[in-house]
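Here's the structure we're looking at; comments come further down.
Every protein chain but one is kept in place in this view of the complex.
Residue numbering begins at 1 within each chain, and the chains themselves are lettered A and B in the order written.
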Amino acid sequence: MHFEPSFHKRYHKALRDQAMIKAVKLGTGRLRGQRATAVEAVGKERWMEFRDRAEAIRLHVIQHLDQYLEQLVDNVLKKGGHVCLAKTGEEAVQYITSLAKKKNAKAIIKSKSMVSEEIHLNPALEKEGCNVIESDLGEWIIQLAGETPSHIIAPAMHKNRLQVAELFNAVSEEKLSTEIADLCGFARKHLREKFLGIDIGITGCNFAIADSGAITLCTNEGNARIISALSPTLVTIMGMERILPSIDDLAVMLSLLARSATGQKLTVYNTLSTGVRNEEELDGPQEFHLVIVDNGRSKLLGTKYEKVLNCIRCGSCLNACPVYRNIGGHAYGWVYPGPIGAVLSPLYQGIDKFGELAYATTLCGACTFACPVKIPLHDMLYALRNDKVELEKKGELAEDIAYKGWSAVFATMSRYRFSVRMARRFQFPLVKAGKIAYGPPPISEWLKHRDMPALPDQFFHEIWPNLHQDRKE
Amino acid sequence: MMGLGVLTGDRQSFFSGLRKNIKTPLGGKAKRVENPMDGLFTERETTAEERNELRNRFIDEWTTLGGKAFAVKDRNELVQALKGILQERNIQKAMRWDHPELEKLKLEEAFLDVQSMVTKWPLATTYGEWIGKAAAMEAGIVWADMAMAETGTLVLPASASQPTSVCILPSTLIAIFTTAQLVDGFSAVIQTFKKRYGTKLPTTTTFITGPSRTTDIEMVLTIGVHGSKYVYALILDEE
Partner (left out) sequence: MHRRGKNLKASLFITCIADLMYADVGKSVVSVLKRSGVELDFPEGQTCCGQPAFSSGYYKDTAIVAKKIIDVFENSEMVVIPSGSCAAMIHHGYPILFKDDPIWRKKAKDFVEKTYEFSQFIVDILGITDVGAVFPQKVTYHSSCHMTRILGVEEQPKILLQNVKGIDFIELPYSFDCCGFGGTFSMKMADISAEIVEEKVNHIISTGADVLVGSDLTCLMNISGRINRRGIPIKTMHLAQVLDQRGEKHAF
């Protein structure tokens, strides 16, 4: 999917697509409402304890990431699984495409993996002549549409049934109705055929368990479970931070994940797999490959952004965000939308490309409060802005000058009082009926949709002496 | 036993790069959370009466999720209930785990009078053969290892005789367990797993919480997309 490089152009395009916005509002509204109900059922205090515990678990893991990854690698290798340590996305893609070539694999089926989107795996495999099909319903819909997911949990949230029917009709022999049950029935049938003829199955990884060399996969549809049972060769792609020490840590995370994402107590299918099947087993992979991807994650370790690696990809920050629900996921311009995307995109892809996203927020903090692992997302957005203008000196000149001026004026009482009196005296060309009626940018931007009061005849500091006098009596 | 897997990539450089970046804060690094589940999950030994309550709880959760659950007093009632399900769903071909409790039920005979054939796993010995047969099965019958009442979850560790394919492929899943196998939630499950397996987990363990579902189109709930559409839990009174 090609993204327009300017965030402003992207979001303006999004704002014009009212059908899409309506769908996103419906989706996020439903999800965050369900989450709120689930949190209430757990109890506010207990939920806070859960979050504190999860944060502590993740913090420990991130600070000892090398140890846990080494343990995982050794345990996977011991059980006969292969491991690829991919420092870059390209290395991961290279490994998987070579594997596909070696196996002469034509039929490749995938379950949801955000990392695979990040490293652009599908196009590379398709270039090798493989047929790659997404098995998660939402992912399949956007694959047919040639788009990237617009929401971490509901990839096709921005689409309505008419659009989905159109996409499905392009691959269906019979014409389908626009009834959702029919569309899902078609997807089940079509994808079931693919499940029965897999050369290579590719999954993501919700959580890797270091002490047992196991991979946890969570889906509501059951597609990941089917893939890991029926793929002769199974590949699991894992962001290197998606790891926990043991299965008791997993119990905490699973309890938070489903409730945060959709308000469910648990995702319908949670699978714990250790990779290659035993000699006696008939189902399960004969060959297992764990591809551990760095792709910029290790650069965040030891920095003020380290905590962003806590993320369990639940999407609750998206559902909480007033900006996300009014512009949808594609406006963010990369694989990760919403608040988490606004932080990850500049960190992974550079401030030059995605620095604008740090401003795509009202800094309301709803994301931080929704986050089950307590990532201080809004603080990171402040920090990214600081990085941009002060550390990397990539701010706009006009703004740099404006704030220099601001600090000069506001640090000195006499300058402040003089400036505001001058502003009041000379605002009259802009004023009509007590309101600011016209103004240069940025005031004109405000005025597009809202009234703004003019500076009044008296400032509070001018009235104070009288108030103070009254008091004395 | 299988040999070691192969590692691709420069292990040295990959990990030294990591270690270089990890910083130890002033107060030291965050310690391992010793008992992660402590205080967050219900932890207790249950009495038979408490397990009856857990059964009711499980049935509530399972039903809310869109499944059907029945309490049965004895094996006769159990087999009758099974036959009822096969008729309700018009199932002619089912597969089942090779499990000692399922053996006791003599299902092959019992199902004759509802014109259903149940085949014990394995269905065939080669992938090419069994995959086609498994795909054609209308129901999978399993005996769960544990059941989590608070969430309505079946705990299904797999093995050669009790494979994942039986519980994940067919559109109808029938799971049986006794009230003795009911637990509150994760606490008991994880503790049992740690005691039983240590860190050597089975190749696969599946936790199933209701029928397969999606809301990917317009947030409308549809049941039965890839996994089972109809899920039944039969809960036998413990002896």
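Here is the rule we go by: a contact is a pair of C-beta atoms (placed from the backbone, for glycine too) under 8 Å apart; a residue touches a chain by one contact, two chains touch by 3 or more.
Keep in mind that this is a model prediction, so the values were computed, not measured.
K.L.:
What shown chains come into contact with the chain that's not displayed?
P.N.:
A
K.L.:
Which of A:418, A:438 or A:464 touches the chain that is not shown?
P.N.:
Hidden-chain contact among the options goes to A:464.
K.L.:
If I consider the whole complex, including the chain that's not displayed, which of A:12, A:101, A:189 or A:432 touches that chain?
P.N.:
A:12
K.L.:
So one chain is hidden, and I want to know which residue out of A:214, A:227, A:327 or A:375 touches that hidden chain in the complete assembly.
P.N.:
Once the missing chain is taken into account, the touching residue is A:327.
K.L.:
Quickly run down the residues of chain A that touch the omitted chain.
P.N.:
Touching the chain left out of view, chain A contributes residues 8, 11-12, 15, 21, 322-323, 326-327, 359-366, 368-369, 382, 384-390, 395, 399-400, 403-404, 406-407, 410-413, 416, 420, 435, 441-443, 445-446, 448-453, 455-456, 458-464, 467-468, 471.
What we mean here is this: only the chains that are shown with their structure count from here on.
K.L.:
Considering only the defined contacts, which chain A positions touch chain B in the complex?
P.N.:
Residue positions touching the partner: 23, 26-27, 30-31, 46, 49-50, 53, 56-57, 59-60, 63-66, 69-70, 73, 75-87, 91, 95, 135-138, 141, 154-157, 159-161, 164, 180-181, 183-184, 187-188, 191-192, 195-196, 211-212, 214, 220-223, 225-226, 228-230, 232, 245-252, 254-255, 262, 264-284, 288, 294, 298-299, 301-303.
K.L.:
Enumerate the contact residues on chain B facing chain A in the complex.
P.N.:
Contacts found on chain B: 2-11, 13-15, 17-19, 21-24, 29-33, 35-37, 39-41, 61, 65, 121-122, 125, 127, 130-132, 135, 150-153, 158-160, 163-165, 168-169, 186-187, 189-190, 193-194, 197, 199-220, 222, 224-228.
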